[in-house]
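Here the complex is missing one protein chain, while the rest keep their positions.
In this document, chain identifiers A and B correspond to the written order of the chains, with residue numbering beginning at 1 in each.
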Amino acid sequence: MRITIDGVTTEVDGGTILDAARQMGIDTPTLCYGDTLTPVNACRVCVVELEGARTLVPACSRRVEDGMVVHTDSERVRTSRRMVLELLGSSVDLSTAPDALAYVDRYGAEPARLGTPPAPAPRIDNDLYVRDYSKCILCYKCVEACGVDHQNTFAIAVAGRGFDARISTELDVALPDSACVYCGNCVAVCPTGALMGKTEFDLREAGNWREEEQAQVDTVCPYCGVGCTLTLHVQDDAIVKVTSPDDHDVTRGNLCIKGRFGYRYAQNR
Amino acid sequence: MFGAGGGTSSYEETRAADLIVLWGSNAREAHPIFFHHVLKAVNRGAKLIVVDPRRTPSAQWADLWLGLDVGTDIPLASAVAREIIEAGLTDEEFIARATSGFEAFRESVQPWTLDEAERVTGVPAGAIRELAHAYGEAANAQLCWTLGITEHHNAVDNVFALIDLALLTGKVGKWGCGLQPLRGQNNVQGGGDMGAIPNRLPGFQEILDDAVRAKFDAAWGSTVPPTHGLHLSGMFEAMEHGDLRAVYVVGENPAQGEADQTRAERLLTGLDHLVVQDIFLTRTAQLADVVLPAAATLGEAEGTVTSSERRVQRVRKAYDAPGEARDDIEIVYALARRLGHDLGSPRAEDVWNEVRSLSPMHAGMSYARLEELGGIQWPCWDENDPGALFLHGRLWDEVVADRAPFQVVEHDPPVDLLDDAFPLRLTTGRRLESYNTGVQSGGYSSPLHRGGADILLAPEDGARYGVADGARVRIVSRRGSVETSARYDPTLRAGLAFMNLHFPDEVATNVLTIDATDPKSGTAEFKATAIRLEPVA
Partner (left out) sequence: MPDLKLLDAEPTEAEREAIDAVVGAEPAGSDRVVRSRPRRHLLLPALRAAQRRVGWVTAGALGYASRRLEIPPADAYGVATFYALISLEERPAEVLHVCTDLSCALKGAVVPEGAVPSPCLGLCELAPASLRTIAGERPREIQIPEERLPVHGDKLLRRIATGEPYGELRALARARELGPEAVIAAVKASPLLGRGGAAFPTGLKWEAVARQPVKPHFLVCNADESEPGTFKDRVIMEQDPFALVEAMAIAMFATGCEKGYVYIRAEYPLAQRRVQDAIDAVGIDVELRIGAGAYVCGEETALFQSIEGHRGEPRNKPPFPVEAGLFGKPTVVNNVETLVNIPHILLGEDGRDTRLFCVSGDVARPGLYELELGTPLSQLLDTAGAEPAKAVLLGGAAGSFLRPDQLDLELSFEAARAAGVTLGSGVVIVFGEDADLVSAVLRIAAFFREESCGQCVPCRVGTVRQEEALHRLASGAANGDERAVLADLTQVMRDASICGLGQTAANAVASAIENLGVLA
């Protein structure tokens, strides 16, 4: 199939406009998109102009059709992207969302003219991870990861409607009373720090989270025999976070409670 | 299976399966990320059938759950086999070309009509029939099992009964179909690969084979004894008889992990010499004469492990081990030096290259390739070999030299019989957040740890034996007794109780279990204990 993006025509084998743009080296902003998740195209920061379409279309989910002509940096596109970022920045604390902050800069968004985000409101109801929905952009990634895309535990869902929509357990019960199994696969996909490992949260609170100094070492989970690759994030000779590579065939970025949080036994010194 | 001990297929095939049967496996909790692959298939429309005495979280995902009586797997499998034969769902061409012993096998399952199996297993005939037809008719079927099959005194026969089903229907040796024993520990497969089993040298090479031994003798400059060694349970027997007087334990906690714990502890205490190499001062280490502090596999060690799908993967070091703790290889090599033998460089890669030089199935797995490919599934014969997604493709050759034999097995009920004094069947298993004797998983706190030491009871049994939900209860078996809290679990049927082994310091479940072991695998019958409940005032 042939697709023309920003004046350059190329051949692609199916996929989405985002895939094609990436293949051509065009950096398209994304927030709700995840390589291992079904696109929900909710954030709309990836919208592009498709000739012949009445509205802009989401690059992350729109499948390429032969002969498409797409503009990724037109005035229309830039305006919508800038406005999406202003709308988010006016309603959400983006301070731990590096990607979103970079896009705010890139598109010259001024969220303050629309409103002021809420103050931090961390909910600490277990020792493994912390939720702060003042940082939530409702990208649905955690719901997808907890749901059919990965974990299939369905401990959380989007509840409410409109501006009142939020991520919630049933009846908003605390995590220990919910169906949560603490796999942390939601934490792994959260793009804004609304979900954060407790260790990272505590280190940040103490002003001692130094991501740029952290080493990342891949090894294999020491528990069951499935063979999940663990990426150990190490600071001061201690594990401060565990993830798994998205492109690892066995895990696709996912772990269970033991793999993600069960490392403390090797830290008691 | 038919030689090398490993699952025949891959997770990738599980994802693509039409039918997945989990038999005696609660993968949802015990192998959570493997279960992700199962769920990919289920969400795609594949059928999931779970055979398990308990209606586990895995069983709750199933299209069909069969809740058999503990230890009746062979009658169930036999009835499935008989129904497959009766319904004409066998792969006759495959049986004729690639297997042997079919006639005898067919004779052996004849008594197991659906009704007879229902009588013995408790599972309604219609459900057994449904399982048989689903398995017989599926294009791509994965038959997976775990300790529900192998923690029995007749573990190997149980496994044979399942393999027979795959042979009947030609569901092995081709992409999409397979037999998968899911491995419980991160390197239990690798241990077998490396010869940490009584009858094999690295690469599953037969220790009684002179040519094999000659190769190792030459490489190692010593003589490999031409005898089979002992299983763990065999070792305990040898301790009992006084034949085994000194034991070197590496990274195991048999004082709490063995069935009939009281006996295990007595035997370990009675040894002349016990050396324990571990990262913790475990209960076993507390009994030792010498403790060698080891580096943790997680974060502190280099090497490889082999997963359930035979994938050899790299373990990497992130920081130095604390204090005097040293890497396992280093300790073993230093010990060898003290004993007057230089094993060479203790670098993990050098050791691995020695493995590659001696074990043909690992020959192609250089560290560079393991890095590049993110692990390689054995066998991998040379550096151009991508590894094997599935095993036994040779069974589909036009001429099969070494045919796969049907195994005739007999039903042999659990050793620990139920009677009026011990009327309840206690079975054991793993919880999601915990692991083995809790040495590692006890190190972090989570809401899921709550109630971990409880015995789970069917509400009917609680009422019948006067044990309220949440009440303390004494659990008595023919070997000992323990006290803990009871919790009602509506997924258990009357007559079946459940405990785990993760919290031995709170409740020593293995005081109750029986050390009836399978003579071939050496595994004890952790899954079937006869107990009674005594309310605690």
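As a working rule, a contact is a pair of C-beta atoms (placed from the backbone, for glycine too) under 8 Å apart; a residue touches a chain by one contact, two chains touch by 3 or more.
Small disclaimer: the values here were computed from a predicted structure and weren't measured.
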Quiz item: In the intact complex, which of the presented chains make contact with the chain not displayed?
Solution: A, B
Quiz item: Given the contact definition stated above, which residue among A:88, A:104 or A:183 touches the chain not shown here?
Solution: A:88
Practice problem: Looking beyond the chains shown, say which of A:24, A:159 or A:217 touches the absent one. | Solution: A:159
Quiz item: Which one, A:18, A:37 or A:56, makes contact with the chain that was left out?
Solution: A:56
Exercise. Just name the one of A:3, A:43, A:70 or A:145 that touches the chain not displayed here.
Key: A:43
Practice problem: For the chain that got dropped from the picture, name the residues of chain A it touches. | Solution: 40-45, 47, 55-56, 58, 61-63, 76, 79-80, 83-84, 86-88, 90-91, 113-115, 137-138, 147, 152-165, 168-171, 177-179
Quiz item: Which parts of chain B are in contact with the chain that was left out?
Solution: 28, 55, 57-68, 122-124, 126-127, 493-494
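The rule we apply is simple: only the chains that are shown with their structure count from here on.
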Exercise. Would you mind pulling out the distance in Å between where the CA atoms of chain A average out and where those of chain B do?
Key: 37
Practice problem: Mind listing the chain B positions that touch chain A in their complex? | Solution: 11-12, 30-34, 36, 39, 43, 182-189, 279-280, 296-300, 305-309, 311, 313-320, 322-323, 374-375, 432-433, 435, 439-448, 450
Exercise. Would you mind writing out the residues of chain A in touch with chain B in their complex?
Key: 126-128, 148, 150-152, 175-176, 180-183, 215, 217-230, 232, 234, 237-239, 248-252, 254-259, 261-269
